[in-house]
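Only a single protein chain was left out; the remaining protein chains are all shown in position.
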Amino acid sequence: YAQIRYNRLLETNPNLKCDQCDRSLGENGGLFIRRARLVFSGNVTDRISFYIQPDLASSVSSTSLNFLQLRDAYFDVAMDQKKEYRVRLGQSKIPYGFENLQSSSNRLTLDRNDALNSAIANERDLGVFFYYAPQEIRGRFDELTSSGLKGSGDYGMLGIGVFNGQTANKPEANDNLHAVARLTYPFKLTNGRFIETGIQAYSGKYTVTPDMVTSGVAVDKSYTDQRVAASLVVYPQPLGFQAEYNIGKGPEYDPAANAIVEKSLHGGYAQAMYRLEAGDQVIMPFVKAQYYDGGKKHEKDAPGYLVYETEIGAEWLINKSLEFTALYSIGDRTVRNAANPDNNQHGNRLRLQAQFNF
Amino acid sequence: YAQIRYNRLLETNPNLKCDQCDRSLGENGGLFIRRARLVFSGNVTDRISFYIQPDLASSVSSTSLNFLQLRDAYFDVAMDQKKEYRVRLGQSKIPYGFENLQSSSNRLTLDRNDALNSAIANERDLGVFFYYAPQEIRGRFDELTSSGLKGSGDYGMLGIGVFNGQTANKPEANDNLHAVARLTYPFKLTNGRFIETGIQAYSGKYTVTPDMVTSGVAVDKSYTDQRVAASLVVYPQPLGFQAEYNIGKGPEYDPAANAIVEKSLHGGYAQAMYRLEAGDQVIMPFVKAQYYDGGKKHEKDAPGYLVYETEIGAEWLINKSLEFTALYSIGDRTVRNAANPDNNQHGNRLRLQAQFNF
Partner (left out) sequence: YAQIRYNRLLETNPNLKCDQCDRSLGENGGLFIRRARLVFSGNVTDRISFYIQPDLASSVSSTSLNFLQLRDAYFDVAMDQKKEYRVRLGQSKIPYGFENLQSSSNRLTLDRNDALNSAIANERDLGVFFYYAPQEIRGRFDELTSSGLKGSGDYGMLGIGVFNGQTANKPEANDNLHAVARLTYPFKLTNGRFIETGIQAYSGKYTVTPDMVTSGVAVDKSYTDQRVAASLVVYPQPLGFQAEYNIGKGPEYDPAANAIVEKSLHGGYAQAMYRLEAGDQVIMPFVKAQYYDGGKKHEKDAPGYLVYETEIGAEWLINKSLEFTALYSIGDRTVRNAANPDNNQHGNRLRLQAQFNF
């Protein structure tokens, strides 16, 4: 699928930006290819399958866009005939957070929430994972995606794993692996409605590499990087509700000490949505509010963030291959790093996206 | 298709180079993969089609070659059953100049003319475009390509659009979009011969980004970037003739002021060619002369150029999949930038290319 965006309509503050979200937000932003992904996948035997998903809209520097870089590259080895027990090896999504696992092609809002997405840049890392789900639950995961209810796909009812911890497409930078575990359950009520609840946590050591630190900022060899999160999804049949929250600790810039130190973090989001079918077309209005207070380890100097953001919008699925989203965003973001120890920006804007599924 | 070149035969001046043309020209040049392109395209519905063309011979730096980078990535949405009215969204060729729109796999000379190609690096940008052509004219565009007459393909009889303006695979750098319009008409004479005439123009604000300016050179926030061009193509049945010319203004280095300033520019080319069929094979001798006096906004310091070049050669199409081109080039190029305010080089060379179509 591919997503093309324009974010500059009705903009009240061009300095309200968010690199983790979309680099074309605010000043100097224009039309932007946010994602262009192809999937190569298949079964190599009855038990072994592979999945390779490159993104053709990856940057090699701030001025050179649209190179091809891997997102997923993994192999699943099923341990039984029914594929209830699977081992996954390679670069893949870390089972941490429902919205993180949900494909961007299925998400209603244009960007993931800051609170849980700041855990793992690009949602992925290189590791070994074990997934278990009984056949009936695997069927539910499939149904929740294929029926248009915007499920997360099948990352097991139980998922555990170890991974490098520096996130996707970055080399390991210390001698510790991260560990992760997740338990989720998609309840099917007698009236056919689905409710999914999940808990997940990970722990490891994260190294802020020298290329990501402003000269003069004090930095430790590595930092404890730990989070635990709860997820609740009431699927839109037709009214839905979704919320996640996480707490933890990790590296964060401290303006007083001009150093990156270990600090606690917390935040989450709540979203309501409605699924309206009109013949072949589907319209889904939604509203989402999010909050995050903590560091972003992947950005320069692991800046501290304080984020309040509300989004109101609708996704319009014209047919299986073409989808438009419009949303109005009301944001207030404070970023603290070496370049600016207290950069507060607030403003509103209208954002548009065309998505093509192929 | 893929093109492999060697440019060093009978070379009289190794300092006669042209980065926009082919980085393996002159000193330290050797065998070079100029292009290696795959196309992924298809219809996703009756009305919507996509076209993704990556190039596997893109550089990420001057010492690291052959990475994959997007060239085209766009979607066409037809507004009517006959596809006479189409909207194109994404990164694609800007409808400015016949030779710019013609595929490199069809062009006789190894490089495009400096005068019109300096308008848009890699001929592409990210934008929204509207194309209109009546069914009969669409048929002519198809015929001109499929019959081996080296047409431009179908970019509409009328094309209008807006685009970022910093050219392909570069992020937008200001808050202005460029606008473009083109009108072209392929006349079919009663004797079956084709003549195509076109006019086109674009206008916008171009920003010379800091990474493209030598330290000490004065630079404005942005520059007016405007051009208008006329095109004439008499298709080779068997004798053909082709000419284009454009005038405009844009950023250009001024040695006296050591600054990049807004200056006027003009230039074009004329080419004669002959199409000789010999059984399954086709031989097309050609001669082309070009002239350009103006800036090149995409290069470091937006250098001023004064270019005179004559090329005499022939393309030999052995079969549908293999094609050789040899040309003798007589060039005189003056480049004015911060490193050298008056660098004049002239010389001759023989250039060879093997092209594989697949």
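For the reader, a short list of remarks on this structure follows.
Should a chain be cited, it is by its letter among A and B, assigned in written order, with residues numbered from 1 in that chain.
The rule we apply is simple: contacts are C-beta pairs under 8 Å (C-beta built on N, C-alpha and C of every residue); 3 or more make two chains touch, one makes a residue touch a chain.
Quantities reported herein were computed from a predicted structural model and do not represent experimental measurements.
Summary of contacts with the chain left out: across A:Phe32, A:Phe67 or A:Tyr292, the touching residue is A:Phe67. Remark: the omitted chain is touched by one listed residue; of B:Pro14, B:Gly148, B:Pro255 or B:Pro285 this is B:Pro14. Counting the whole complex, the residues of chain A in touch with the unshown chain are 40, 42, 44-45, 48, 50, 52, 54, 58, 60, 67-70, 73, 75, 77, 89-91, 126-128, 163-165, 168-175, 177, 209, 211. Touching the omitted chain from chain B are residues 2, 4, 8, 14, 23-24, 27-33, 36, 38, 56-57, 60-68, 319-322, 354, 356-358.
One rule holds in what follows: only the chains that are shown with their structure count from here on.
Taking only C-alpha atoms, you rotate chain A by 120 degrees to land it on chain B; that is to the nearest 5.
Chain centres here are Cα means. That of chain A falls 39 Å from that of chain B.
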